[in-house]
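Here's a structure for you.
Here the complex is missing a single protein chain, while all its other protein chains stay put.
Chain IDs A and B follow the sequence of writing; residue 1 opens each chain.
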């Protein structure tokens, strides 16, 4: 008896905690989004919050902003991350220096920077009177503050995109690098024999090899950006706002009556991330991406 | 022959500088500035005013640092205690519906935890857990625990079951086997998971804010009003301090582990 139930007893503390704190919270939120709210005397179930939500243009604008920001962030960080990984790989190939470890560490620095700080760094760099603007002015490229584009707290979400691109590029490179390092030196020699230069080596050998890991990494960044709060809260505008911020606004600004709608946004958000997560999981299993990373 | 690596290194260095170095320059300059008008590339005058305020003023910085670390390490300790048995069960035992247990454990990696926190907020309120450290610690568990479990699972699955069998044959019971054989092997994994857990806990803003209701002041809570439109110099100093504490904490944990293994003589990867 003990032997049979032992593994489940070992699992119990961790599973219990997650079920209680996490799924309990999700379920609690789901009930309240359906209008079941005994604390204020509501014990019926209704879909009002959802119908209201799907009828409001604020929700749809928020959703489209969220998708756009997440897509661009993952795209830019994917390109930057690949550039970092490939140059680290080339450096490692050409010089067997012990410094490579240090280079790796340096490039991973943004990963350890808290998101709020990352966001503030982008503010200082890219706001209209920011560091970039000052540099441009000194080169004589712009004459007035207003000539510098609005990149922070802008309705398009550039500030958010830049922050995530900067912070997640090292993550992408971290995912790609193990795959790259498996590309054997002799492949390089073989391709040389067949007359492949640096560029065709990258195009013919390196790119196809890293493509699966690369796609998955970009997808993970997408899911992550999709549900992030801190940076959009700091660098976005009040309207339209990204979904997590939108939910927060509904939750805190309104009365208790607005809360079901906020929680409905959350449930929609959770459902979307589960869906995206399953897509990532499916493809990573299929392409066997995590092997080198684990 | 030597020219190419040199060229490559130079390019790489410039890339590194632009991506990693450049963004920190305005942060450092701003924290030391005393007025910095457009279009001056450097502040008009420098001062340690902001740093003095942050480090020595009655700004509550150190209470917030202490609070952040206290929460982060408590959360991490709880996580380790929960994660080790779970990892043992998932790696060493035949489980029915293993995928389900894994899905439950790893769900908070995908589904944003603030969703659950908003949902459970009112329940916490009724239980008197809001505005308390314990409430915040509980709220920080779901975003961090999955990473700790994952790190320990990865580490444990590299240990062949033969080692435990060997210890058994030498008369070691379950506790001795774990303490003398399994734990030393798991330490790097535990440390990696703990680092992630500390880092994630340190940088939580929304969850801490909802459950702590502004009464549990961690560094991000203290920082936020400044960076969303406060004094830029103070905001910059706080940001640097915050980033510094995250990096220092991770480095200290990393070095402590390396020290441990130098003393114990590392040979784990040989197994």
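Convention: contacts are C-beta pairs under 8 Å (C-beta built on N, C-alpha and C of every residue); 3 or more make two chains touch, one makes a residue touch a chain.
The rule we apply is simple: contacts and distances are computed from a predicted model.
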item	value
The complex's invisible chain, by UniProt name, from "ABC transporter ATP-binding protein", "Putative membrane protein", "Two-component response regulator" or "Na+/H+ antiporter subunit D"	"ABC transporter ATP-binding protein"
Visible chains in contact with the missing one	B
For subunit B, the residues touching the chain missing from this view	162-163, 165-173, 176, 180-181, 184, 264-265, 267-268, 270-271
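Throughout what follows, only the chains that are shown with their structure count from here on.
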item	value
Touching residues (chain side subunit A, partner subunit B) in the complex	6-8, 10-11, 13-15, 17-19, 21-30, 32, 39, 80, 83-84, 87-88, 90-91, 94-95, 103, 106-107, 109-110, 112-117, 119-125, 129-131, 133-135, 137-138, 145, 166, 169, 223, 227-230, 233-234, 244, 247-248, 251, 262-263, 266-267, 269-270, 273-274, 276-277, 294
Residue ranges of subunit B in contact with subunit A within the complex	4-5, 8-9, 11-12, 15-16, 19-20, 22-27, 29-30, 38-41, 81-83, 85-86, 88-90, 92-95, 101, 104-105, 107-120, 122-123, 126, 138-139, 141-142, 145-146, 149, 154, 199, 202-203, 205-206, 220, 223-224, 227-228, 232, 235-236, 239-240, 242-243, 246-247, 250
